[in-house]
Every structure is written in C-alpha cells, then in structure tokens.
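Got a structure here, written out as structure tokens. Questions coming.
Every protein chain of the complex appears in place save one, which is left out.
This part shows chain A:
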Amino acid sequence: MTHTMLLEIGLEEIPAHVVTPSVQQLAQRVKEFFKAQRLDFGQLQVYSTPRRLAVKVLDLADKQPDIEEEVKGPAKKIAQQADGSWSKAAVGFTRGQKMTPDDIYFKELKGTEYVYVKKFIAGKTAAAILPELKSVVAAMNFPTMMRWGSNDFKYIRPIRWITALLDQQVIDFKLLNITTGRQTQGHRFLGHAIELAAASDYPQALETVYVIADAAKRKELIKQQIAQLAQQHQWDIVVEPDLLEEVNNLVEYPTVFAGSFADKYLAIPDEVLITSMRDHQRFFYVRDQQGKLLPYFVSVRNGNQKSLNNVIAGNEKVLTARLEDAAFFYQEDQKLSIAQYVAKLDHVMFHDKIGTMAEKMQRVGYLSHALAGEIGLSATEQKDLSRAAAIYKFDLVTGMVGEFAELQGVMGEKYALLQGETPAVATAIREHYLPTEAGGKLPATKVGAILAIADKLDSITDFFAADMLPSGSNDPYALRRQAAGIIRICLAFDWPLAIKPLLELVAKTAQQQPALYQKIQPAHVNEAAEFMMDRMRKQLETQQNAFDIINAVTAQPLNSFTTIAQAAEILETHRHDADFKQTIEAAGRVLRLTRKADLPDKQPVQPDLFENPTEKQLNQAVTAAKTTGTLEDLYQQLRNLRAPIEAYFDKTMVMSPDQKLQQNRLAQLQQLAGLFQSFGDLTAINVK
C-alpha cells in the first residue's frame, strides 16, 4: 500500500523572482527528508504561485523498511561461565537490548568469539514520521528574510496557513501558531477557502477557486492567450522568457489583455518605450510584422474577464503618465548642448573616495589614447576615440537617464547623434558599458571596445587604489564583471593585451597626470593583477579547461589573454597524446632547474665550455627553434626538443661543482625555458 502526500505552505505574496527557486528548494528538502527517514516514494510534483509553495508526493511508502541489526556484546569467555551458564555481563547485555540470553549466538571477530544478538527494528509508519516535516518547512532559506507579528522566526513573507495531508489524513504539526489542516485558500478575490478531502485532490480542487497552482500550466495558459491576441491582431508580441517567468509568478489566475497608448509617443526612442513597458510596468511590448514598435502593450491580470475594461483603462493611464514624463525629458534634454552636460560632470561624483565623473573621463581619455597606441587605429578612429572619451558620460546628467538609469549609454548614443556627433562616437558611448552581464553582448566597434576597456580598467585601478576591493559576494561596483569584460573584449578582438602591461599603462598615465590619480601603490598593482588573472581563470573554467592546465597557463601575467586562452586550448588538445607526459616532464625538468638558479636574464651560452655531444645537440636544437609562428608550432617544437633534453640530462650534470660549467649549463636551460614561456608554467600540469 502506498500513499499520496501533500504539503502546501501558504504565504503572503512572495517576491516573483523567489517563487520558482523556493519551490525547488522545498522539493529538494522534502526529498532529503524522505531519504534520511528511509521512506521510499515514487514521484514528487511541485506547485507554486505567489501565495503558495507546495509539493505532492506520489507512491509514498506506508512505512520505513524493517531493519535487522547485529549487535555485538561481550566476549564469549566473559559471557559464559565455566558451567555454561550466562554471566551477569551477558544477561545485562541482552537486557540492554530488550532481549534474553536465549537470543544469543556466537561469532568470531579477529580470533575471539563474541556474543551477538540480532535486533529487529520495526520500520515506523509514514504517518508517524511525517509530522517532522515541520523541520523541513522551518529550515527553508530565502534571499531576504523577515520577521512579523511578535515572532522572532524569519521567513520570506509571513506564513498564513499550512496544508498537510497524507491521503485523507491531516499530518499534524504546528509552526508558530499555525496548525496544519486540510484547508487551503483560493484566489484572493475570486475564490475562497476550501477543504481538501484528500491529498490527491490537489491541485485540481484549487482550480474551482481560481488558482492554477501548476506554474508550468499557468505559463502555458498565458502563452496561449498571448498567441491568440497576436493572431487576432497580426501582432508580434515580444515574450521575453524572464518577463514571462516574472509575470507568471505575480498571478494565480491569469487573464491576458491588451491596451494602447497614443501614437504621438512613438516619437520617443524605442528603448525608452520598451523600458517603460517591460521594466516598469511588466508589460509585453508589441511590434508589427516588420519589427516596428506599435502603440500597444499586453499585460496579464491576476483575475478573470470581469470588468476587464477598468483594468485596461487603469493600466493605459499609468503608462501614459510615464510616457508623458519620458516625452518631456526627451524634449528638455535636447535643449542643452553636450558641452553643457559635460561641464555638469564636474559636480557629479564617480565615487566619494575617488573623485568626479569629469576626472574619470580625463583619466579614461589618456588611457584610451595609450591603449590605441598598443593596438593601432586609423586616423579617423583615433579622432573618434578622443572625441568619445571626452564626452562619453554626458548622458548621466540628462533628465531621461535621471529617470531611466538603465538607459545610460543608450540615451547617450541617441542624443550624440541628434547633436551631430559621428556614428562611431555615438556607438562608442553606448558600447563602453558592454558587456553589462556575464556572457552579455560585447562592443562591435574597435573604438567602442577600446573605450570599454579603458573605462573598466580605470574603474578597477581606481577602486583598488582606494582599497575598495571586492570580497566574497560583496562586489558593489561590479569590478569582477568589468575585469571579465576586459578579457572577453580582448579575446573577441584578438588583441595582444596582457595584464601586467595594461596595469603598467595605467601606472605610467598616473605618473604623467598625478593630479588625476590617487596614489597607486605597488601592492595595488599586484592585487589588481591577481584579481584580473582570477577572472581569466574563471573565463577558462567556462571553456571546460582542466584545473591543472588553467594553473599552468595563467602563471604568467605577461602573456596576453589570447595567448593564455590558446595555450590552454593547445594543451587540452594534446593532453591525450602518447608523448604528452614525457614532453611535459622534459620541459618541467628544465623549468625547475632554471627557476631554482634564478639567473639574470639572457646570459650567453659558451659552446667552448661544452663537455659532451648532448650539450652541443641541445644547443643546436634550441638555436634552430623559432619563437615566431603559432602556439601549435611552438608546442610541436617543444615536442621535438624532448629527445635532446632527455639525452642532455642523461649525460650532463647541470649542477656541476665547477661554477663556470654550472653557470653555462643553466644559461643554456634558461634559453630553452624562454622558448615556451607562452605556455605559462608547465610544471603545474599533472602528468602523474
């Protein structure tokens, strides 16, 4: 006989983004609970709305399996007296196990015979165990926790009811002053409380009181209704998955409706309209078949069709008020010149401890100029870059960005074009914020990419110099994202930029323009280098590179991001070659010896000091090796060097007592090691 179990936690409205992860957490906890309680079950189904998190479990075992346990007692010689009767120890042992000496049998353990009994533990019934679900409910963890009433207990929102059933029976427990029962709540307005006769009535019974508890089903209903509207009007309704997920978790009974706004607002940039609709009102926006924005929106009511016109009119009014504001800003913003906005940036702080936005723009101006020198730009690109760097934050002080902060850069681009800036300058203003999220879009233009790198690099060094380093989950200025952004841009553009030289570029600019910079200490540079390399490691991890290979290739901050990424790729490719192990070991021996020796750079090798032919052979092989070409070529050269290296070590004692010989040999190895420094530190690779 198996059972159906239902556990529903009824809450005041949970934040939309918390609903799905929370019900998954609940499912996980219930599963772990059953596992710990040795209760088998078939299927576990999850249900969630803004007001409830629920799991239904099918085919739950009636009871735990019985256990037969062997319990060891005293040694036989202690348990049994000479006459064969049981000693006090034996009787005491069996009594302790709630048995009698009749149950005793003997078993040998490491050469000694011991007393044993077989103890039978009857499995507890599910009904007896399930009240402990209380601990499952109480253990839930949420991103924000709150107290309510007179309790110290913390939860995502106040718990208002708990429905807990095992088939027809209520699973009794009490949390705070809430006693479990068979009652659940219907829709806040359309429904009412109902009693469930059995766990299996869930979730169908809730549909009678206007609650679609199955989130997937609810989402499907929304999608269907949207598709219907789209078909009816020949609209392209843009359904972004994140917004759909959020909207789905704001309603228990969805009814999709469409509203409109006046044509005149279409003169406002699309991005502003979309932000108003999507981000502020959680509306889906509507386009025609050619992709042009239409003066309509689609939204979802938490309710039915009744008086839907009220709802539509209300939503239209709110949107219109927002668009009226936006139209006002759009007009007003065009009354000032870019120069006037830039002048205002003298009074806008980038950060209290760092300085103004105007100062930041100046730093980024110098830095982007220096970067352009490393990369090489045409005269036009140079000009566009200087202009962009001189104005690129101006939109921060426009009314529109004041109201719609998320449109920074986007409005900059629009306004720059309206004021006659070149498209390249305008694009760079927008692109310098990219990427705005992990894996997000990167700048497409060179000018935008350089400005993006300069802006991010400046922020990282600014905050490090001010001792505001990210730690743990605390990264308020998104410096990690910015470092990752620099790396991804360099990789995408295949630019030969490396951490150390980049930071040196900043340090040099700081020396030339001391008034613009805080003091950058060598420690800051080291911390920033480590911080950035750590992001490089994360980048390689996302490419599924093995940890030892990541350790190897990231050991050298002078290597460019592209070199590091390619080196990892090549080592991964050859990892399973038959001679990989020997190749890496040969290189490793060379590296370890030179590292210990710590010679000055570029010592000449004197062939007249060679004592055996392998030295000459190695010297010739090294001299013949080319450092140009691809990293794959380089790996092949390393592979070819393996035989001469092995022969060399067979015949040559590098650490000769004769200092002159020793120095010469180390100089030779150092030359050799220099050949494959593009691979970082090959000794980090695990070839055991």
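Please note the rule applied: a contact is a pair of C-beta atoms (placed from the backbone, for glycine too) under 8 Å apart; a residue touches a chain by one contact, two chains touch by 3 or more; residues count from 1.
Heads up, the rule we're going with is that contacts and distances are computed from a predicted model.
**Q** Hey, which one's the missing chain according to UniProt: "TonB-dependent receptor", "Spermidine/putrescine transport system permease protein PotC", "DNA-binding protein" or "Glycine--tRNA ligase alpha subunit"?
**A** Matching the unshown chain against "TonB-dependent receptor", "Spermidine/putrescine transport system permease protein PotC", "DNA-binding protein" or "Glycine--tRNA ligase alpha subunit" yields "Glycine--tRNA ligase alpha subunit".
**Q** Out of A:A54, A:L319, A:V506 or A:A684, which touches the unshown chain?
**A** Answering carefully, the residue with contact to the hidden chain is A:L319.
**Q** Looking at A:L109, A:A122, A:A267 or A:M349, which residue reaches the missing chain?
**A** For the chain that is not drawn, the touching residue is A:M349.
**Q** So which of A:S150, A:Q290, A:N474 or A:T628 would be touching the chain we can't see?
**A** The single option touching the absent chain is A:S150.
**Q** In the full complex, which bits of chain A touch the chain not displayed? Write them out.
**A** 12-13, 15-17, 50, 144, 146-152, 157-158, 160, 188-190, 250-251, 281, 299, 301-303, 306-307, 310-311, 313-315, 317-319, 321, 324, 347-349, 352
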